[in-house]
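Each remark here refers to the structure printed beneath this line.
The other protein chains are all here in position, but one chain of the complex has been omitted.
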Amino acid sequence: MGSAERLERWESRSEWVLAGVAVVFLVAYSVQVLANPGRGLTNLLNGVMSLLYLVFVVDYLVRLSLAPHRVRWFFRHLLDLAIVVLPFLRPLRLLRLVVLVKVLHRAGGDAIRGRVAAYTALSAVLLVYVASLAMLETERNAPDSTITSFGNAVWWSITTVTTVGYGDLSPVTATGRVIAVLLMIGGISLIGVITATVASWIVERVAQEDSANRAATAAQIDDLREEIRQLSARVHTREDTRDDAWSPR
Amino acid sequence: MGSAERLERWESRSEWVLAGVAVVFLVAYSVQVLANPGRGLTNLLNGVMSLLYLVFVVDYLVRLSLAPHRVRWFFRHLLDLAIVVLPFLRPLRLLRLVVLVKVLHRAGGDAIRGRVAAYTALSAVLLVYVASLAMLETERNAPDSTITSFGNAVWWSITTVTTVGYGDLSPVTATGRVIAVLLMIGGISLIGVITATVASWIVERVAQEDSANRAATAAQIDDLREEIRQLSARVHTREDTRDDAWSPR
Amino acid sequence: MGSAERLERWESRSEWVLAGVAVVFLVAYSVQVLANPGRGLTNLLNGVMSLLYLVFVVDYLVRLSLAPHRVRWFFRHLLDLAIVVLPFLRPLRLLRLVVLVKVLHRAGGDAIRGRVAAYTALSAVLLVYVASLAMLETERNAPDSTITSFGNAVWWSITTVTTVGYGDLSPVTATGRVIAVLLMIGGISLIGVITATVASWIVERVAQEDSANRAATAAQIDDLREEIRQLSARVHTREDTRDDAWSPR
Partner (left out) sequence: MGSAERLERWESRSEWVLAGVAVVFLVAYSVQVLANPGRGLTNLLNGVMSLLYLVFVVDYLVRLSLAPHRVRWFFRHLLDLAIVVLPFLRPLRLLRLVVLVKVLHRAGGDAIRGRVAAYTALSAVLLVYVASLAMLETERNAPDSTITSFGNAVWWSITTVTTVGYGDLSPVTATGRVIAVLLMIGGISLIGVITATVASWIVERVAQEDSANRAATAAQIDDLREEIRQLSARVHTREDTRDDAWSPR
């Protein structure tokens, strides 16, 4: 079995495991940020998260070692490297949840508009929730910070992701601003997906109504080809019958 | 008559009744919020609104009982449930007006761009008006609130729905922020619809002008098929005449 | 000559006159707002603007009287009525310049992407300039106003039309907010047109590159039809020659 095939098999098998690990990670992180637990539980949660983190590191190394062209794979998967290495900056480690969104996107790979819409909504909720958690952890204890409760953090996340940006709350720490930038990029992409989905729907509805300008469909071409084949078959048959009728003469 | 047909008949009959109920509800709510009427009128309006509210609950229950697969119907109509249950949070009960927009959308179901534009404009006006009413009722008496007049509320709604978001006014209560989030989602969708409508128009204009790259239309394919049919008929006729000419020989 | 034709002829003839009148109006208004002229010049400019305003009123009445179905025309041209009637609110009278944009759009009626882009840019510049003038006149003397110079007004207009909305400046008067709302609607439309133009370009480029998925063009269908016609002509000719060859036998 070639190296490329083994890499593919590993990725299709580990996909759901990694997604599960990301979910458990998210739950542990949520408890730690939102519940503000005592020292004992905090230590336990930190231990769990470090362990889960190891799973991502192992996955990255296995994939790197299985890749047929390691240098090329390395440069084409810089985002995966970032997910593994960056998390040492604490709130940014939730970047790992990109794995979860990736699974959603792959599951919706042969997507019609309905599925695109569903996964967009899911991604938006996940994005806002994770950004709020990370922002709260980062800004909570910063001097002059305005984002000091989870409610405030969610409110800030949503005004940012929709690009409304009131500015009644805004991050003051460097890490907080990095999170904000990632959220803005996510927001623009989400708006792009929503607009594009609506555009695709309108173009189709207009086409269905406006029969004179409707685009020719593949089905119509297939019908046309069938008629030409029948015509061709008829010409062919006649030729043969004639030739038979001819020869005995 | 099957259960599915009875559900369909109920929905097509109750549609306009529900829309009418929603309009009356909106008028009553507007009077209550904007006119700040005395205790007697307030009680009367509250009574009217509770009665109208019952109509929605009854409609929901009838549809649930008529649905062929009740569990599936329940999960596919969570939004309808939210419209019925959520309104106990006072300003959010205007969510019921979604019914009105739904009627508009259904009336424009076989929509060309013109109708899409008209219903988008109507939805935008309705959305801004309802959000302003709800926001005013919620924030009017909150401490530190900046949205204390209907003019302010409309101004805030429009800056939010267009995603401009100056931040000179912004909600401070939790309910107010929920309304704001719904308005932002509405705003992004509206921008998406506007962009998509324009895109559909430009794509069509470019196609009409650029004859070398114009997409083949269904009408052209039909013309083509007609010519092939005539050719086929001609070949067929000759075959028959020949066979006649042949046989007597 | 029918009433509908006379209306059409009037509109095609008055179009450029009205555009010229709007330009002169804009110049007079600019001088009045920006130069802060003495009382004598102010009176003169007001006189000129009132005269020019009459031209619009006359045009509206002529078109109304020429329309075949006056009631229907009235309801379909409420925007034209607004342009004529609203200007009594002073800064809003610049709405008349919609005429100018209309001419631009009509001139670009058979628009390819290039022309759409050019007219979008022109409309954007005109929109920002006019909004800045109107906003400056309205807010200049309002208490607590932050928009007190033309530079500030332009800066505010651009942050609004792009939906950035810093909120460092924002209108405080009711008229100012109406202007702002019109500007926001203009801004969203402009963003829509820009996105749509780019989308149309990308869709075309992708189609040109990806030959397997390229849409069938009208030109290809025409080629196909030509080949079928030649085939049909050949079959037809053979039939005739045969019939000739047949008969003498």
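Here the chain labels run A, B and C in written order, and each chain numbers its own residues starting at 1.
By our rule, a contact is a pair of C-beta atoms (placed from the backbone, for glycine too) under 8 Å apart; a residue touches a chain by one contact, two chains touch by 3 or more.
None of these values were measured; they are calculated from a predicted model.
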Item to check | Contacts of the hidden chain among displayed chains | outcome: A, B, C
Checklist outcome for this item: Omitted-chain footprint on subunit A covers residues 110-113, 116, 160, 163-167, 170, 174, 177, 180-181, 184-185, 187-189, 191-193, 195-197, 199-200, 203-204, 207, 215-221, 224-225, 228-229, 231-232, 235-236, 239, 246
Checklist entry - Going by the touch rule given at the top, which residues of subunit B touch the chain that is not shown? => result 163, 165-167, 195, 199, 215-216, 221
Checklist outcome for this item: It is residues of subunit C that touch the chain not shown, namely 151, 155, 158-159, 162-168, 191, 194-203, 205-206, 208-217, 220-221, 223-224, 227-228, 230-231, 234-235, 238, 245
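The rule is simple: only the chains that are shown with their structure count from here on.
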Item to check | Interface numbering overlap (same over half, different under half) for subunit B and subunit C | outcome: different
Checklist outcome for this item: With centres defined as CA means, the chain nearest the overall centre is B
Checklist outcome for this item: Taking each chain's mean CA coordinate, subunit B and subunit C are separated, in whole Å, by 27
Item to check | Chain centre separation in whole Å, for subunit C relative to subunit A (CA means) | outcome: 39
Next on the checklist: Two-or-more-chain contact residues of subunit A, please, as numbers and ranges.
Outcome noted: 163, 165-167, 195, 199, 215-216, 221
